[in-house]
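Each remark here refers to the structure printed beneath this line.
Complex shown without one protein chain; remaining protein chains in place.
And now, chain A:
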Amino acid sequence: MRLFVSEGAPGSLPVLAAAGRAQGKAELLISTVGPEECVVPFLTRPKVPVLQLDNGNYLFSTTAICRYFFLLSGWEQDDLTNQWLEWEATELQPAVSAALYCLVVQGKKGEDVLGSVRRALTHIDHSLSRRSCPFLTGETESLADIVLWGALYPLLQDAAYLPEELGALHSWFQTLNSQEPCQQAVETVLKQHGILALRPYLQKQPQLSSPEGKLVSNDPEEEELATLSEEDIAMAVSAWEKGLGSLPTLRPQQNPVLPVAGERNVLITSALPYVNNVPHLGNIIGCVLSADVFARYSRLRQWNTLYLCGTDEYGTATETKAMEEGLTPQEICDKYYAIHASIYRWFNISFDTFGRTTTPQQTKITQDIFQRLYERGFVLQDTVEQLRCERCARFLADRFVEGVCPFCGYEEARGDQCDKCGKLINATELKKPQCKVCRSCPVVRSSRHLFLDLPKLEERLERWLEKTVPGSDWTPNARFIIRSWLRDGLKPRCITRDLKWGTPVPLEGFEDKVFYVWFDATIGYLSITANYTDQWEKWWKNPEQVDLYQFMAKDNVPFHGLVFPCTALGAEDNYTLVSHLIATEYLNYEDGKFSKSRGVGVFGDMAQDTGIPADIWRFYLLYIRPEGQDSAFSWTDLLLKNNSELLNNLGNFINRAGMFVSKFFGGCVPEMVLTSDDQRLLTHVTLELQHYHQLLEKARIRDALRSILTISRHGNQYIQVNEPWKRIKGNEADRQRAGTVTGMAVNIAALLSVMLQPYMPTVSATIQAQLQLSLPACSVLPTNFLCTLPAGHQIGTVSPLFQKLENDQIESLRQHFGGGQVKVSPKPAVEEAVTTAGSQQIQMLMDEVTKQGNIVRELKAQKADKNQIAAEVAKLLDLKKQLALAEGKPLEAPKGKKKK
C-alpha cells in the first residue's frame, strides 16, 4: 500500500503517528505530493493524506487511514472509539479548521481563534476528568487519542490556545506529545516551522462554513436569529413600554469639561499627528476617527468625556520641511496646523480641544517632568559620536547626511539606510559624507547626551502593567508589543538631540540641545489640556477618578504603553496613566501602501474634493477599520458598501419607515398593538443593541457598526414580510396591523439614528430632524430599545439619505489617486478598457499633466533637492503614460532604454 502525504497538510500528523502500528503487517510506501495534486481519481478536490490500498481502492479520510493501521495491528473496533471518531469528524474537525484558518491564513489571534473551538476543548476535558482515565477510551493510548491529538496539535502547541483551566486536557495532550511516533510526525509535517508550515496548504483549502456560522468574513451574511427566552421577551417589552419617560436627565454642557467625583470620567486621546505632512486615510482611521467614534459613544452614554488631540510639531522632520519650503519651522507648523485642523473639521471630528505641542505649557511641563526624573536619578549621561557640519555649525541628524554606502558603494546613500542595497547604516560609517544642506564634508565629533534609565524603572513598570492590563480593554496587539519589549529587556534611551527646534533641556552644558520628540510628544497631551484649562491636573494627576483611553496605530504602542508610563512613574507625581490602550493595525491602499512621494492613495485634504460626503468616508473607513488585522482601502469595495449597505439596506429601511408614516398616516405615528411576532422583533433588536453596547464598551468599533446594519436588515425583512402598503388598503384589522408595523419600523429607525451618531453624525442628525426626534432621545443611548416615537408623534419631511455611487465615477477617482488598477499593463484588453475613457477624463489628465509639468519646471528653476525633483518627474511621466493610454495612443518607449 502507498501513503500519499503533503508537507504542511494537518491530516498527515495523525496518519504518520499511527503508521507505526502497521509495521510488519504490510509494506508501506510513503510518497510526498504537492497539496494540489489530485491523487484520488474520483474526488473533485485534491485531498491528502490518502492511502492507496493493495486492492486499488483508496482511503481518503484521515480517520479511516488511522483506523486501518490500527486494525492491521489487531485492534478491534468498539463503540466508544467509534463515538469519539464520529464526534471528531462532525464537531471537532469543522471547529479546528475554522480556528486554524483564522490563525494561520487570516492572522487573527486570541478569542477570534479560540472562540470556535472552546466548546469542543471543554467537552474533551470534561470527558477525561469525568472518567478519570488518562486516555480517551481507557487506561491505554488508542486510535481515538491519536486522531484527536493529530487534529488538535497544530492549535494546542501554542499554549495560548490551550486554556489553563482545562487541566485534564492539558496533561492528556502533554502525554501524547511526549510519545515517540507523535514527535516524529510533528518533525516530518511541521519541519520546525511550527504552525506556519501549514499555511501554504490551508490557504488553498476552501473555507468551510462552521456549524455555528460564525466564520469571520467582510460581508455580513444572513444572520441566524438567536433563540429567545420568555424572560428576554418580557424584559424587552416592558422596557419598550416605559418609553421616553425612562430616559435619564441630560447632563448639562460644561465648559471646560472637568472630572466629577462619583461619575465615570473618560479622558480620550488620539495619537498626535506629525505636523510636517498631510495625514492620509490610514492615519485618520488609526487615531482621530477611531477616537472620535468612542468619544461620541461615550457622550451618548452620558459619561463625562474629554476628547483631545493636537499636532506634534517639534523635531528634525519639521526643520527639514521648513528648509524645503523656504520657511521657518514656526511658519511650517502654523501652515500645517491649519491644514490638519481643517481636515479634521471636515471629517467632523468632535475634539473638545485640538492643540499643538509648540506652546509655553509644553516647555513648562516637559521641563518639570525632566527635573523630577533628574533629581530622582533616572537620567544618565553618555557620549555619542555624531557627524557635525562645521559650516552650518550644527550636528547633523541622519536625514541631513548623504554619502557613499559602505556596503554597496551606492553614491546617494542616506544617513540611516541605503536606498539601493537596503542595509541599515550608521551615519558615521558613510564614505565621503556630505551635509545635505551646504554640501560640505562633516566631521565626526562626540556629543554628550542624556538618557532615560529605563532598566531602573522596569520593575515599577511591570508592577503597574500587572495591575492595569488584565481585565482592561488593551487591544491584543498592544499587549503583545509591550510583552515582547519587556521580554527583550529595556535599555536606556537617549532623550536629547542636537537640534534647535524643540523643547530646550534645562540643564547646564545642554543649552544647545533639545528633547527628542518621542520624549516630549506624549507629554503633549498634558500641555494641550493645560492650554484648554488651567485645571488640567484634575485630569492628568487623578488616576483614581479618570479612565484614560488612548487611540493609536500599532507603531505608537511602545511610546504610550512603555516609555511614557516609565517617565510618569519615575517622576512620582501621581500621573494618570493609560487604562485602555487601543491600537489598530495598518490600513493599506488598494493592494499597496499609501505613499505621499509616489502620489499613491487618498490624503485627508483630497477626500473633500472627491464629492463623496464626509459621512460616507467615515462609514467606509470604520467599516474596514484594521481591527485585529491589516485591511485595505479599495475603491470598488467603497462603491459596493455604499450601494449595498448604506443605500439598499440602511437608507432604504429608514426612508421606507418614514415614508409610510407620511404617506399612510399623515405624518403622525400610528397606534401600535404588538403581536407576539412584533415582540420577538423587539427582543431581537434589543439584544442586538446590547451587543452593540458590549462591543463599543470594548472599543470594538468596526464590529459594533455591523450591529447597526443587522438591525436595519431585521427591519427591512419585517416590512417585507408584513407588507403594510397592502394592508393599509384592507379591512379594519389589516389597517391596524399596517399601523403597528409602521410604528415599530419608524421607532427602529429612530433607534438606528442614535446608534449611528458616533459613526455618521451628519446622517444621524438628518434622520433625527426628519423624524423630529426629541432632544433627550437624540442625546442618550439607553441599553434597551425604547419607544421614543409614541403614537400621535408628528414627524417632519422625509427624504432619501444616500446617493448611489456610479462605476465610472469611482473608476475615474481610482485613476486620479493611483493604485493597483492603473499599473500600465501591456495586455491589449486593458488598453481597450482604458481607451474607452471619456473625454472628461482625458481633459482631467491633460490638466494634471500641465500642472505637474509646472511643478517640475519650478523645482528645477529653484535648484531644489535632486530626489525631490526626481520624484516629481516620475509622477509627471506616469501621468503622461495614463494620458497616452486614455487617448488610445501607443506608448512611447523611454528614450535610450530598451523595451522589455
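Definition applied: contacts are C-beta pairs under 8 Å (C-beta built on N, C-alpha and C of every residue); 3 or more make two chains touch, one makes a residue touch a chain; residues count from 1.
Definition applied: contacts and distances are computed from a predicted model.
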Worksheet, complete the sentence: Given "DNA primase large subunit", "Eukaryotic translation elongation factor 1 epsilon-1-like", "Small ribosomal subunit protein mS31" or "Globin domain-containing protein", the protein name in the UniProt record of the chain not shown would be "Eukaryotic translation elongation factor 1 epsilon-1-like"
Practice prompt. Return the single residue from A:Ala17, A:Leu59, A:Cys182 or A:Ile343 that touches the missing chain.
Written response: A:Leu59
Fill in: Option touching the unshown chain, where A:Leu28, A:Leu71 or A:Ala341 are the choices
A:Leu71
Worksheet, complete the sentence: The missing chain sits against chain A at residues 41-45, 53-55, 57, 59-61, 63-65, 67-68, 71-72, 77, 79, 82-83, 85-87, 89-90, 93, 209, 211
